[in-house]
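My structure is below; once you've seen it, I'll send some questions.
Missing here is one protein chain; the remaining ones are kept as they sit in the complex.
Up next, chain A:
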Amino acid sequence: MIPRTPYRTLRHGLRGYNIRARWTPLLPSYQFSRNDSNGSPFMNHGRSSFSSGATYTPEQATILSAALSHVPTQGFTDSALLMGVKDAGYLDVTTNLFPQGPFDIVKYHLVTQRERLGEFATSEEWKEVQSSKQRFGTTDKIRALCIERLRRNRNIIHRWPEAIALMKYPTNLQSSTLELFSLADTMWNITGDTTVDVSWYTKRCILSSIYAATEVYMTQDKSESFANTWTFLDRRLADSRSMGTTIGRMGQYVDYARYNIINVLRSKGLKI
């Protein structure tokens, strides 16, 4: 018998419904409670299960973080990279260490901030945030993590459209999409998400799209300390819940139609 859990979990969308109760026998080393975000063999904070292959040597990290400090004035450009190289005490020609040029700065920002988000999840600050409300649900956690991550863009937000342009460049599209997905994955891991069915994908995809949309909104946000961005984020999260419901209903409808067709064929004598 095929359980119909996938649709149910889809319907619950971002609310983080998990099917552990049903699947526990399949997950032997699984010992932590749903709200516990530490110490699980399934969760590696900071390092997403989807690594985009970017690891940095100390020298590369020095150069790229120096380059990043020039981004507010220079933008994501070759000259920011060149200044980073010179700041780190190397030669003009050393920029050849980064074959993707300015996109390497963008990627460095994405990767390091994602890793820091993982570290944030183990910090005292995160525990405080969690205990600030009576009932701190999964959506609250996701919201807090999105805000935390977006806040880290604030110094360079006026240059972020350049980064988005670089990320959309066809040769970079794959690694930037993967990086976005890794970010969503990291966030879900922090909330303690443990789904092992189709909703694993839908959750991450929905969160990726919400995050990307909010990030784009943020580049145009002129309000005090990005208040509008946070309300935008709230609306998207609310949408996602209804979207999860819609997907769930569509799933039910497809299921219903499938059985109908099979039954009609059976009634015609087909041995299915």
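For the reader, a short list of remarks on this structure follows.
As a working rule, a residue touches a chain if its C-beta (ideal position, glycine included) is under 8 Å from a C-beta of that chain, and two chains touch if they have at least 3 such contacts; residues count from 1.
Basically, contacts and distances are computed from a predicted model.
The complex includes a chain that is not drawn, and of the options "2-methoxy-6-polyprenyl-1,4-benzoquinol methylase, mitochondrial", "Exosome component 5", "IBH1-like N-terminal domain-containing protein" or "Transcription factor" the UniProt name matching it is "2-methoxy-6-polyprenyl-1,4-benzoquinol methylase, mitochondrial".
Checked against the full complex, the one of A:60, A:112, A:130 or A:228 touching the unshown chain is A:60. Contact with the chain that does not appear here is found for just one residue of A:96, A:155 or A:174, A:96. Check A:64, A:85, A:210 or A:243 against the missing chain and you find that the one touching it is A:85. Where chain A meets the omitted chain, the residues involved are 57, 59-60, 82, 85-86, 89-100.
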